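Of the protein chains in this complex, one is absent; all others appear in place.
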Amino acid sequence: MLLTTRSLTKTFPGAKALDSVDFGLAAGEVHALLGENGAGKSTLIKCLTGAYTRDSGDIALDGAPISPRSTSEAQELGIGTVYQEINLLPNLTVAQNLTFGREPTRFGMVDGHAQRRRAETMLEGYGIDIDVSRDLAAYSVAVRQIVAIARAVALSGKVLILDEPTASLDAREVATLFNVLRGLRDRGLGIVFVSHFLDQVFELTDRVTVLRNGRKVVTENTADLDRVRLIEHMLGHALEDEVSTRARTGGATARPDLLRFEGYGRPGRIEPFDLSVGKGEVLGLAGLLGSGRTESAELMFGVTPAQTGAATDAGGMLDLSSPRAAIAAGFGFAPEERKEDGIVADLSVRENIVLALQARRGWARPIPRAEQLRLAQMYIDRLDIRTSGPEQPVGDLSGGNQQKVVLARWLAMTPRFLILDEPTRGIDVGAHAEILRLIRHLAADGMSILVISSELDELIAVADRVIVVRDRRHVAELAGADITSDTIVRAIAAPDAKPTEAAQ
Amino acid sequence: MNPRLYPLAATIAIFVLAWVICVMQFPLMLSTRVIGNLLTDNAYLGIVAVGMTIVILSGGIDLSVGSVIAFSGVFIAVMLRDTGLHPLSVFALLLVVTTGFGAGMGGLIHALAMPPFIVTLAGMFLARGAAYMLTIDSVPIDHAFYDLLDDAYYLMPGKGRLTLIGVVMLLTVAIGMIVAHRTRFGASVLALGGGEAAARLMGVKVGHTTVAIYAFSGLMAGLSGIVFSIYTSSGYPLATVGTELTAIAAVVIGGTLLTGGAGFVFGTLIGVLTMGLVQTYIVFDGTLSSWWTKIIIGLLLLSFILLQKGLLRLTTARLQP
Partner (left out) sequence: MRNALRRVIPQLVTLAALVALISVFFPDVLRIEVMDGRLVGPVMDILKRGAPVGLLAIGMTLVIATRGIDLSVGTVMAITGAVAAWSITQGYGLGGALVLALLAGVAAGLWNGTLVAIAGIQPIVATLILMTSGRGIAQLVTEGRILTFSHEGLAFFGSGTLLGVPVPAVLWGATAIGVALLMTRTALGMLIEAVGVNRSAASLAGANARVLIVAVYVTSGLCAALAGIVATADIRGADANNAGLWLELDAILAVVIGGNSLLGGRFSIAASVLGALIIQTVDTGILLAGFPSDYNLVIKAGLVLLILVVQSPNLAHRWYALRRTAREQRKAAMTSAKEPGE
């Protein structure tokens, strides 16, 4: 074994984050680390990389006990980490990022030429051809991710830990990344791969370790596992299968139209599209990242106003020139980036829930405190938001509960049309199913909902109709029994599809 | 051209354009005399602005420098008056004091995890207060060595004087350029400006770097104080009030992002010279009242900021397909 932990334990106030975890990583394998949020994945990683100090237990690298006290110490020992977001510095050049801390110097000064040459050498074999003297910010997330891996491998060279590396990559970029990882595995590195995407786990990894509530549940060869058993390990109970329990209505039922978008578009963001939204209908929007999914939603909600076409309802033209206008038209929008665009972290659960309602009423007509508390308590109960109370800052809640708070904010508005962009991203599997159920309930009560998701299962489970987006165009519309992962994938990957730019 | 150079190019272009306009109106402004005076009059500002550039590149700010310059002048004047030390020893002592002062502020910023704005605000009060405690009057400096320094210049063709302090300023800018753009320390500074969390992951010793950054700014402020004392031949505790803001303005006009992480020491020199050019123009014109200087510098600041904003939007817009 390359890297092993024995009885690794770490306690935080109120919770045992890791409880006697034994973990082993062999050289030349990709080892998936799985678990729901709070299972202990990130704590384990942080203990391995020196970001946390363990309470008890041993870590051994190549058989020798180690206790790194900082990430740079772990790096020098041979354990490199690539995180989901903050890895490198976008304001420095690619060459500076790659050689940072080990710049070639001449007469005490950094030798720019040697630096660029070294950077180019470091990137050899990763299959990307970029100008290393440009700012890192000039390149796509995928390229940055690969640069980060190149740096980590060059600095450490034994163990590579990848924390959700594919969260913001599209399929083509994921494929490039996986090729890089397979190459590194064949060179004898041990790779720890953390991901929410089970497909990717099955595609890439050799072994899987599942954590639950701070304990190790199982370590097994990936080939010996199937999806259902893996999810069972993660959840500890059999997953209620949303897909099979939902009876298909068979063909599109006739629903009265609520809204119509005609020729709706904006050059550079999304080509003009026609879309009708039925009352009580759940619309799915499928497509790869960057295909124009989020752009469609932002257009409809007035975040970036449309430049062509019109939106109408039974009463005539709608003004959707800004979020405020869209809200006035009865729209709601829970954005993809929950932390950046969704929650107001320092404010309480109560304030976050009443925020949109208050904004609509205007500053001069405050919602009485008692009414705010009633609303907050109602949604805490109804959506089962796990919080110590309505006054807890929402930033202290877990991802799933934060998402529910954002949902509650919009439900309190009783919108007629609610747009949910990746409502289940980064949420553990249990909350996942709850949110899908909630969407069905709301639609049954007459709300029209647009769900954007990169998980096909999810769309198949909730949507009455699925719009497929590709290359910033709405390319297909599927309804009823036609909604299967096969049809959606085929629509996404239609033969006339132009290749999306991987770099740039 | 590498897009990262756009702001610098804009800064230089606007400076050249401004100068061409000035020369078209007053051909004398092309003379080496004007150039020499521009360098001499702005020497202290240029030096302190180099330190400020490093601080701003790291995402920080140093409000104490104006007070430190005043303190330096008073310190030198009082030491020369009351002790028999040679000015060079006094200079050395002063630079140790101001560097240590800067390092102390850097240490506090890091140890207390408090915004540099507030910590250096305390430093500003402290340095100014210390100057008051030394003396509340203007103390003239009368020393043979100072006369020597004051008279040291190279006569350029056209009777322009390239003074010692002007040269010191240009040298400081050159050193600043090397420190910021060609050393590991400079890379760490830019890394901090790009984001502390990421910088930490990249292995930047945040504490050491922060201390070094503010120590460097203190050193520059001390050096600037020496130059200012040569320029004015006196020490006055009320001198250089607000210089920190002028320096910040010069850095911003020079194309450095006030949020940190991107910018150029050379641009700062251009920023200082642009501001000097405005003052010179107003002197040449003669009919404009002195307060127009402030208004024009304000407008200049505004146009540079808007220009950068526009450039930034342009480059990022091009990035997206």
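Order of writing sets the chain letters: A and B. Residues in each chain are counted from 1.
Basically, a residue touches a chain if its C-beta (ideal position, glycine included) is under 8 Å from a C-beta of that chain, and two chains touch if they have at least 3 such contacts.
Just so it is clear, the model here is predicted, and its values are computed rather than measured.
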item	value
Partners of the unshown chain among those that are drawn	A, B
Selected from B:L112, B:L148 or B:I175 as touching the chain missing from the view	B:L112
Listed residues A:A27, A:A154 or A:I367, member touching the removed chain	A:I367
Chain not shown: contacting residue from B:A103, B:A130 or B:V211	B:A130
Chain A, residues in touch with the chain not shown (by the definition above)	13, 301, 303, 323-324, 327, 333, 335, 340-347, 351, 355-356, 358-367, 409
Chain B residues that touch the omitted chain in the full complex	61, 63, 108, 111-115, 117-119, 121-126, 128-130, 132-133, 136, 241, 245-246, 248-249, 252, 258-259, 289-299, 301-302, 305-306, 309
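We take it that only the chains that are shown with their structure count from here on.
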item	value
Footprint of chain B on chain A - complex, ascending	71-72, 75, 81, 83, 86-93, 96-97, 100-101, 103, 105, 108-110, 112, 133-135, 138, 268, 501, 504
Residues of chain B defined as touching chain A within the complex	2-4, 178, 182-184, 186-187, 190-191, 193-195, 197-204, 261-262, 319-321
